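Of the protein chains in this complex, one is absent; all others appear in place.
Naming follows writing order (A, B and C), and every chain is counted from residue 1.
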Amino acid sequence: MTVSTESASAYDVAKIREDFPVLARRLDGDKPLVYLDSANTSHKPQVVIDAVADHYAMHNANVARAMHQLGAEATAAFEGARDKVARFVGAPSRDEVVFTKNATEALNLVAHVLGSVRGSRQIGASSEIVITEMEHHSNIVPWQLLCERTGARLRWFGITDDGRLDLGALDELVNEHTSVVSLTWVSNALGTVNPLAPIIERAHEVGALVVVDASQAVPQLPVDLGSLGADFVAFTGHKMVGPTGIGVLWGRYDLLAELPPFLGGGEMIATVSMERSTYAAPPSRFEAGTPQIAQAVGLGAAVDYLESMGMKAVAEHERAITAYALERLQEVGGLRIVGPTEAVDRGGAISFELAGVHPHDISQLLDSQGIAVRAGHHCAKPVHARFGVQSTARASFYLYTTTAEVDALVEGLEHTKRFFKV
Amino acid sequence: MTVSTESASAYDVAKIREDFPVLARRLDGDKPLVYLDSANTSHKPQVVIDAVADHYAMHNANVARAMHQLGAEATAAFEGARDKVARFVGAPSRDEVVFTKNATEALNLVAHVLGSVRGSRQIGASSEIVITEMEHHSNIVPWQLLCERTGARLRWFGITDDGRLDLGALDELVNEHTSVVSLTWVSNALGTVNPLAPIIERAHEVGALVVVDASQAVPQLPVDLGSLGADFVAFTGHKMVGPTGIGVLWGRYDLLAELPPFLGGGEMIATVSMERSTYAAPPSRFEAGTPQIAQAVGLGAAVDYLESMGMKAVAEHERAITAYALERLQEVGGLRIVGPTEAVDRGGAISFELAGVHPHDISQLLDSQGIAVRAGHHCAKPVHARFGVQSTARASFYLYTTTAEVDALVEGLEHTKRFFKV
Amino acid sequence: MDLDGLYQEIILDHYRNPHGKGLREPFEAEVHHVNPTCGDEITLRVHLVGDTVADVSYDAEGCSISQASASVLNDLLIGKSVGAAMGLLADFQALMQGRGTIEPDEETLEDGVAFAGVAKFPARIKCALLSWMAWKDATSQAVTLKEDA
Partner (left out) sequence: MDLDGLYQEIILDHYRNPHGKGLREPFEAEVHHVNPTCGDEITLRVHLVGDTVADVSYDAEGCSISQASASVLNDLLIGKSVGAAMGLLADFQALMQGRGTIEPDEETLEDGVAFAGVAKFPARIKCALLSWMAWKDATSQAVTLKEDA
């Protein structure tokens, strides 16, 4: 396959691809892998794989509670990873970075602890929680469950026909009853990049807290949480060239410090007696049990890798490849993009339909040519319902994606049409 | 260091040690590592490290929802790991194996969902939850939090002076008000192996559910959940030569099937609309978000490794090394063991005090000789309080521990006494 | 990958012209099944007369495999006794889960044999079984109802 380097001259996709062993895979029928499913999960560069393996092979021990040399090494590696992640997203303090198992746990953690707060922030039957119709299930179900527990009312922003958040009702939707506004920064289904600033401003005006699901943003955009203005931000390691099994909840320290714990157990306590327990300060308070040690180390290596590339360059590559793909895909007859069709305020996930061929059949046909896309509802059923479709096919890109791979996708779609005679 | 093979002739400790790269580590002052902290976390054999690395390098993809070839490979590897774990612990069905991030999450999951059940199993102000005084914090705090939420009363088994569960009050303690009995199989602090059968029998007699914390049992003992009789069992990967970041909750299928979800999000749903969601069948219902894919694969490799050795042989080695250590440690003047002093119904964790030297100072002195033990409360403050001590030093063993390492510990303790002039 | 084995002409025909689609009265049980992985859905009704599967009507959305499978089910099961229909379900399920090692019997499974190739695509087996599982569920409910009556 020819690999072209369409973006900034310093950004050498061919060279980057060499860092990812799986990209050399040959699939069934000796087809090269064309991986266009990075919004689902990203691949891992050798440095991340090695960091995890080396940790197990040489520095393995439990953290915090082990005071021997291996324990000190493991603790330094684990807490060093927290420092790296904090720096990578511009967190004002390392103690604001809570490690979770994935973004889903991070969002559930926030929903749980906000649901059990007593006092002025207590959520009750007259409270409202606001989300959007384009959320991933992981940012819908936790709030539905919170509403069941507390009696609060769930409300949501609608979506315009061109796949943007409908902010027309902002002032009515986010009002003095609103306790929490939780929304995605970048949609995994539509690709939309949402305008956070006006929503955060309005939410804070009425005293509501803002939770941002940055699962698709942190992998792709330069992020500075210090200036973003959100109260909580969730993201996930496996989508940003890091390991599975690790996510991050960032929270404003003063808020974290006043919130009750979520899971109880080792590491999160100050003292325990049979009658009662007291809890450690954040972030430990929210990290019960043996943490994801090797996974944090791997995530630290992942952010090192991303920083070595520069998140501006990563974002620029994403923008360029998305623009190219939007253009090329719209040349395919019968193809309809669900989501913004222009590369403005847009991430790289492109969901589409092809007239007469069901998305699963598209993905099956593409797969037979070595092209990996996702088909289904992408854990975002409501936004599919909004656009009157049950499922779509989705191509998504990352720092290792080439224009040649987009070309392969377009060819693959033409082949699919021929196969199904449409 | 000389390595002796004291147990069954087929069990070759020297050869086993070659499987664990970290055991070749030289520490400060070129000291060989004497790792006696396996109850805290175990080391990982090369096959486990390789399984994780190979997964990332060659088969990485998201599971279940990805239908392309890599996705099928990742799903087969992940679900294959579930099969392996189910077989390893004798689970009647693979669908009873829920992957969590650690044992702590598994125990919290049970406490949460039992706390939100409505109907005949509902836990309320007249309910009682029974634990024991020798629990790890991870099997205390979740139940304290549950009692806070529901108004239920927390009660517990006491401990005899020789470190055994005091079953004298069994029939009074476990009565018709009891909703849940949750206890550890093997104590991480005392080493005690608890008699589960009479407790399970009594609990079921009064209609209570039994949760077993098997975090220290599954790594060391042959386990057959099909015949154990418990309702839920929790354990954790990193203590059984597996990766960090993965634990297991096993639950009886009929119970899991009637319980509400815990975390909400991707993978655990049947269908989602903005107004309401319905949930998938177990185990998916309890595995929200992208699961610990590579960690499950690593855990699968870990149970393969343990099975290749045979859990009977592992248990026999543990028994032999524990008996040897109990004997040798009691030769050290001023040393007091907290917990059973005989190798009967006893796991390999030995907590002790040394007159005139604080446990942290013991561990520091041992560490300077390359000997890693744990000092502190081992996440079990109540049992320390029960024995009137604030902390202890703890040596713990695993399938790679040698009698020579126990000898090194005893020498190290004599050196410690000389250093502190006691 | 044997794509032609997966997408046999018979399957594509059933997909384009599904048999018996649409929800009809009367019926004793209606179920709604979803494949949570991909979102394929089916609403299916069963009408029993005595011991006979008098009608299976359905409304479904999904890929070619799941749609064609519902259509073939419709052809195969209507008019059969509940016992015989359950037997066919067992045969079809065995075929799907046989990893391509089972030789289907065209006498009994008729157009269903076209699904033999699906067995080699683990991700698609659920598509082929969606309507069958829905039918099993609905039929069990209908039978229980009759027994209780």
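Just so it is clear, a contact is a pair of C-beta atoms (placed from the backbone, for glycine too) under 8 Å apart; a residue touches a chain by one contact, two chains touch by 3 or more.
Note that this is a predicted model, so its numbers are computed, not measured.
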Just to confirm, in the complete assembly, which displayed chains does the hidden chain contact?
A, B
Would you indicate which residue among B:G163, B:G376 or B:G412 is in contact with the undisplayed chain?
B:G376
Using the touch definition from the top, which of A:P21, A:G71 or A:P340 touches the missing chain?
A:G71
Out of A:A270, A:A355 or A:V422, point to the residue that touches the absent chain in the complete complex.
A:A270
Which listed residue, B:K15, B:R87, B:K312 or B:H360, touches the chain dropped from view?
B:H360
Residues of subunit B (touch criterion as defined above) contacting the omitted chain:
28-29, 358-361, 364-365, 367-368, 375-377, 381, 384, 390-391, 419-420
Residues of subunit A touching the missing chain are 64-65, 67, 71-72, 75-76, 269-271, 280, 284
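Going forward, only the chains that are shown with their structure count from here on.
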Centroid comparison with subunit A (C-alpha atoms), farthest chain
C
Can you check how far apart subunit B and subunit C are, centre to centre, with Cα atoms defining each centre and the answer in Å?
45
Centre distance in Å when subunit A and subunit B are each reduced to the mean of their C-alpha atoms:
31
Using mean C-alpha positions as chain centres, tell me how far subunit A is from subunit C in Å, no decimals.
37
Where subunit A touches two or more other chains simultaneously, the residues are 28, 360, 364, 367, 375-376, 381
At least two other chains touched by the same residue of subunit C: list those residues.
37-38, 41, 124
